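One structure is given below, encoded as structure tokens.
Complex shown without one protein chain; remaining protein chains in place.
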Amino acid sequence: MLLISCPVCSITADETAYTCGGDAHVTRPQSLDPSYVSPERLTDYLNLAPSARGWCRELWRCHGCGSWFAMLRHSGNNRIAATYRLDEALPQPPEEAV
Amino acid sequence: MKGRPHRLKPQAGTPFGRLIDRARPLDFRFDGKRLSGVTGDTLASALLANGLRIAGRSFKLHRPRGVLGIGSEEPNALVTVGEGGEKTPNLRATMVPLADGLVAESQNRWPTLRRDFAGVANRFKPLLPPGFYYKTFKWPAALWPFYEKLIRKAGGSGRAPEAADPDRYEHVHLSVDVLVAGGGLAGLCAAEAAAAAGLSVLLAEETARLGGIADGYDGSVDGLFLLDWIRAKVAALAAHPNVHLLTRAPVVALHEQGFAWVVETVTDKTTADVPRERLWKVRARETIVATGAHEKPLVFPDNDRPGVMLATAARLNLRRYAVAPGQVAVVVTSGDEGYRTALDLKAAGVEVERVVDLRLRPDSPMVHIGMAMGLSVSHGSAPVAVRSIWGGATVDSVTVANRLVIEGAALTREIFCDTVLMSGGWSPAAQLVGHLGARLPFDPAIGAFRPADLPLGLQVAGAANGVFDAVDVIEDGWRAGEEAGRRLNPKKKRPQNRMSAEFDVTRDDPSEPVGMLPDPAKRYEQARAFVDFHNDVTVGDLRIALSEGYTDAEHVKRYTTLGIGPDQGKTAHGNSAAILAHLTGIVPTEQPHTTFRPPWTPVSFGVMAGARRGDGFKAARRSPLEQIIRAGSPPVEAVGQWWRPSCYPVDGESEEDAIRREVRAVRSTAGILDASTLGKITVAGPDAARFLDLMVATDVGDLAPGQTRYALFLDDNGFIRDDGMVARLSPTRFLLTTTSGNAARAYDHLEKWRQTEWPDLDAHITDETERWAQVLVSGPEARALVERLDGASTLLSAGSALLEGMVEGVAARIMRARYTGAPSFEIAVAAGYGPALWTRLAEHGATPFGLQTLERLRLEAGNIAIDHETDGTVTPFDLGLGRLVSATKTDFLGRHGLMRADLTRANRKHLVGLVPDDAGLVPPPGTQIVDGPSAHPPRRTSGHVTSSGFSPTRGRAIALALVANGRARMGQTVHVFHAGEARPARITGTDFAMGAL
Amino acid sequence: MTRRYSFLSLAREALRGHRGWQPAWRKADLRDRYEVVIVGGGGHGLATAYYLASEFGITDVCVIERNWIGGGNTGRNTTIIRSNYLQPESMALYGLSHKLYEGLTGELDFNVMFSGRGLINLAQTRHELDSLTRIADANRHFGIESWLIPPQEVKRRVPILAMENTRYPLLGALYQPKGGVARHDAVAWGYARGASRLGVDIVENCPVERLLVDGEKVVGVATARGNVLADKVAIVSAVATSEIAATAGVRLPLRSQTLQAFVSEPIKPVLDVVVMAGAVHGYVSQSDKGELVIGGGTDTQTDHSRRGAPQRIEESAAAMVELFPTFSRLKMMRQWAGTVDMTSDRSPIIGPAGPDGLWVNCGWGTGGFKAIPGSGYVFAASLADGRPHAIAAPFGPERFRDGRVIDEDAAAAVAH
Partner (left out) sequence: MLSWTETLDGPRSLITGQNIALVTIEDPGLIEVRGKPRDRALGKALRTLTGSPLPTTPWSSAGTETLRLLWRGPDRWWLLLPRAEAAGVADDLAATCGRKAAVADLTGAHAALRLVGSGAAEALARTCPLDLRSVEPLQARGTTIAEISVTLLRESESVPAWLILVPRSFAEGLARELARAIRTTAALDLFGSRTPPV
């Protein structure tokens, strides 16, 4: 049960007050250029999930204020390094080994 | 004469029986027998006081077993308490407070505890080595079901209740700075120091009392007897405004980021307004595990006989309940703990034949006190057998041998006694730490696992931390509490006056970490030296598992069942690790433990479910028209979280008859349906049109205000997710309707894309679903009916498909629709006006119709319904709705996905009409379409029926179906199976050749 | 040394203190080349090795396992076995597997305790009923024994099921009389023992770190104990498959999610069939030892921690109390979690993965235990033949490019 702070409304609440919406910062190829999307890129976009062990960035929605934001979390131990608004600069994972 | 456990006579001036009130006897029943105990007893102490040695039967071998421990670690004395719906199996007798009229039963025996037929298993023990079931019951294969039935019968301990649980449970949420698990000396001191640092503290203690096992020790702190000192601390903590104390409330699980489950037993006698148990969902910034330690049994042959008990448990039984384990005792110990027990026994008038100390040259204060008090002690000896003279279940003697030359017969000696009290040192009870994924290293110095690398936000204190002497425990508790303060208020200076105390307590020498006795063992002895009491795992079993290649600790556990019983091996894991290391020759520090997982002690399903049962299971949503439409108790069905009437039978009509009547009413006059549950979402703003054109496959940006269009929503794969009407309310404002089950999801979906993919588009999405009560008026007379509403005719005369204005004096929206195939109007008014609107329409003669009627109507009209004609793998083209996919937009969700090879394949399944030759045959939705109706499977299928029903309008059964290449197969005959028989049906268009309805 | 397992051999061993048992599988030393290297000693990897040796005569095989065999999802699953799937591709695969399970104890000389005790999948909403009807009818025509039963029959087979005061009504159920469970550990160990006896090397505690690539071809693996060359490398490592494949530039559509389960304390038999209930998110069976084995939904986020969010457990417990009000006072004894390898259409990936010499078998998600024998067989056949076996062929990774989903999730909404 993660404890998550919403970077938009600054409420800190249990994981149950949020919904995970998959990987953040995924590029939708057709948004870049709808006129040509290569089959490979489309396949990757529709199916791939970079869900390896380690630091991952995911979209979460705050049920309280309705905002989508991103979370930088270690998928091995569930440590949360940061939550941030989608228009913010990307925070980096902490240096020290976890 | 054979001694039995018994209650001591009251004796002034002795420390025995401090928790009981002899003046208040309690009656209870055990296995049907009436027994009596006294107030303050646990069920275990009361059973012992009544002289009962055997409290249960072991899981596999049905060996008779007595009470071994004192708390939740108890592996043997598992009982069923209560009757009827209140029956609770598998309770540890040591944790059950005795109450008047309590009804308890032993388990895993038939017919009685003393004479258990399955006890013969013990005779066949050699035939029941670990994993014997993997090697046998294989032949003949046909008999396996029979064998399995026998195995199943033999498995299991208690029985599930036969009646529903009458009790209530609740959940409570609490955020605190510090959670302290365990209210022994360490926990209390940790709480004290944390509170002194200004932190809020929840201290949760598993038993009914605070102080832990401190009452097993003597000495004084700050001039007060240990217990009095604790009393003062408890009183101060209770009065502290930042401290909440819970008893009968074990911390059962630790999770990420300081989340913990604490299960409190609120009462044993519940009423409607008092829950039996309460699940505290605690969020703590720091957690201190002060859960104490479990005394390790010594592992020697027949160490499981009733009458063999843990030494500290025996001492605590004396001190707390004035219960002595027998009359003549032998204490076997690898440390000082045994001496304390021996001295207590002596003081209580139990004869202590001998203290058998495993250590070669023990030289601690406790040993000297013991000798001075006249205990007869042998050093460097070990128990090698426990016997019962007449082949009985219990203890008549213990044989001890010199440890240095253990096999020399001359050096063994049989000592007669009726109880053996053993102490193999302490094993920190820090399993909670493992819940967070931490591994506890094996500490050879104490012969047990001891927490080391701790996850963030977690500390361990006291015996759980491998710190045992009271002096050190107190210091360690304070240290942990202060450290929590430092971590949470890093700027604050260290507390000015650090906690301190004057001690006068004896210090123990460390126990010798012995794992297994006798060290060089004979096989038949190993086969009777128990490591896991509950699951009957012996040293011999471990050796067999290893020899068969199950060498990894995890394999050993799974092959032998070591530690997987209800006690989760609390008294076993220290010993088993030492033994496994010994047997395999690995360096003990390399010996891992198996994963410690929640819960610490078992947790009832009821308390986990909490209020989520019956009508609290999942909230049902109520339409604004609920009271009216459900007044006559029509049949209802679940749609998302709603209940929607299927139809409105009158005068004992069947459902099907009601549906047909309602269909005819709509086709001939007009009907009304509660459509309030449909999703209604507005999208407003300068970029509303652009945004919607990205979200919807259908062109909508070109709609003029007042215009509507039926539209499809796809996912980016190209598959249909939802459908609905899109209406343009104004140049910058759109209204979308969605299917009932999808409203919330559709809103979330729109918001997600707007916020994450197109944040620059200026469009605001508002979920108006709950705002509107909505009535669908449908039928040839619909317009006339609607026009009878005040103001409606003026509004309708504007002619647009969507109109906003005043109807009957309130703001309303009217949208034209043709979903039923008949002229229809959806009238929406603010929710509170809904009932009045419905009533008015009904008064004007409209026939109420339900969801199944609507289904039938749209089926006749050949219209699709989401989740019927779609299943997440269906494209608009499959449904013949390609015209709803924009040919001009360069991008919308699903556009590129739709172009992939498989989605453009020629012979995909197409939506078609299906007309069974037998006009009365309705193939239920899901029925497969068979190409070749051969007598035997496999038969090729080419699709399935998506919707079906009897069409009152056509006077025959009709269906929609997805059929491979269906559009090219018009007029062909296919088959559906009904009652095991192939029945022909014809593929038609989806309009069923009905023309305009 | 006693090789065969039988009551007789057990009795003989009993007389001599069980001194003569052979290790169930040899503790092999890693050699530096094999014909086939299988990465991952879970059920699928071990079964593949077994069938390679037993059916296709290929014994120069090594199964390399990171930890201890059977300790991945195979060792932490709720063991539901059924073949009443919706799509023909799935029915072929799971149907074969189901059939092999029925004879597995004899085949392996190891009692895997397959118990075809019956499996009931409740329909509690009209939509569920329609979906299950579709499955039942698909099963009927494919030749899989599985059909719909009415509420009265459900009640007869599961007398303790609540029928009154429930949140959802009971509308019927899909019933597979031969569906059931098996002992998870025994399946892994039985295959390991079988394979080992036929000459397969099983090497534990040896993580594969990356693939060895020579040009366009995968030629072996680098492990913690050195490099191993192989003609064919088969990655059968559940979620780790995508990490390992990525070292050869192959990307697989796997998502790592947590799936939890828990057991009650053992009780005397109360439930003779497997019960699954989608509307309330829970399913349960009672093991031969007596625990109720219970599972529910997956956590949504990427997670390798092998712990899980407690609200899932709450949800499953609530589902149990809702279905079986008499379970309320029973207690959860242990909970655990596995990291499941989810694909976007909830069907597995079996086949060549791109570079020559590289094969994968993964994506079993929440339901691959039941497929172990079938998948092992068709994968072994594919490896031996150098091209996908007919039953495996539809499950190749290229289907994602084409959008050719084998969707068991959206269409059928039955997990496990």
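For clarity, chains are labelled A, B and C in written order, and residue numbers in each chain start from 1.
One rule holds for everything that comes next: contacts are C-beta pairs under 8 Å (C-beta built on N, C-alpha and C of every residue); 3 or more make two chains touch, one makes a residue touch a chain.
Everything quoted here is computed from the prediction, not taken from an experiment.
Undergrad: From the touch rule at the top of the page, work out which displayed chains the omitted chain touches.
TA: Output: missing chain touches A, B.
Undergrad: Check the options B:275, B:510, B:741 or B:779 and report the residue that touches the missing chain.
TA: Residue touching the absent chain, from the options given: B:275.
Undergrad: Which of these touches the unseen chain: B:118, B:227, B:393 or B:801?
TA: B:227
Undergrad: For the chain not shown, which residue from B:810, B:842, B:865 or B:982 touches it across the whole complex?
TA: Checking each option in B:810, B:842, B:865 or B:982, the one touching the absent chain turns out to be B:810.
Undergrad: Please identify which residue in B:255, B:283 or B:340 touches the non-displayed chain.
TA: B:283
Undergrad: Just to verify: which one of B:154, B:611 or B:865 makes contact with the chain not shown?
TA: B:611
Undergrad: Determine and list the chain B residues touching the chain excluded from the picture.
TA: 170-175, 183, 200, 205, 208-211, 215, 227, 230-231, 234-235, 238-239, 241-245, 247, 266-267, 271, 273-275, 278, 281, 283, 611-612, 615-616, 618-624, 627, 642, 682, 684-686, 732-733, 762, 764, 766, 768-773, 808-811, 829-837, 840
Undergrad: Since one chain isn't shown, list which residues of chain A touch it in the complete complex.
TA: Against the left-out chain, chain A lists 8-14, 16-17, 63-67.
FYI, only the chains that are shown with their structure count from here on.
Undergrad: Quick one: report the Å distance separating chain A from chain B, using the average Cα coordinate of each chain.
TA: About 28 Å, centre to centre.
Undergrad: Distance from the CA centroid of chain B to that of chain C, rounded to the nearest Å?
TA: Centre separation, chain B to chain C: 22 Å.
Undergrad: Going by the contact rule already set, what residues in chain A reach two or more other chains?
TA: Counting only residues that touch two or more other chains, chain A contributes 1-2, 19, 39, 46, 77-78.
Undergrad: For chain B, what residues touch not just one other chain but two or more?
TA: In chain B, residues 255-256, 259, 437, 717, 897, 900 touch at least two other chains, as defined above.
Undergrad: Which positions of chain B touch chain A when the two form their complex?
TA: My answer: residues 255-259, 283, 437, 455-456, 716-717, 748, 751-752, 755-759, 890-891, 895-897, 900.
Undergrad: Help me check something: in the complex, which residues belonging to chain C touch chain A?
TA: It is residues 239, 242-243, 246, 251, 253-257, 300-305, 307, 309-311, 343-344, 400-401, 403 of chain C that touch chain A.
Undergrad: Mind pulling up the chain A residues that touch chain C in the complex?
TA: Contacts found on chain A: 1-2, 15-16, 19-20, 23, 39-40, 43-44, 46-49, 51-53, 56, 58, 73, 75-78.
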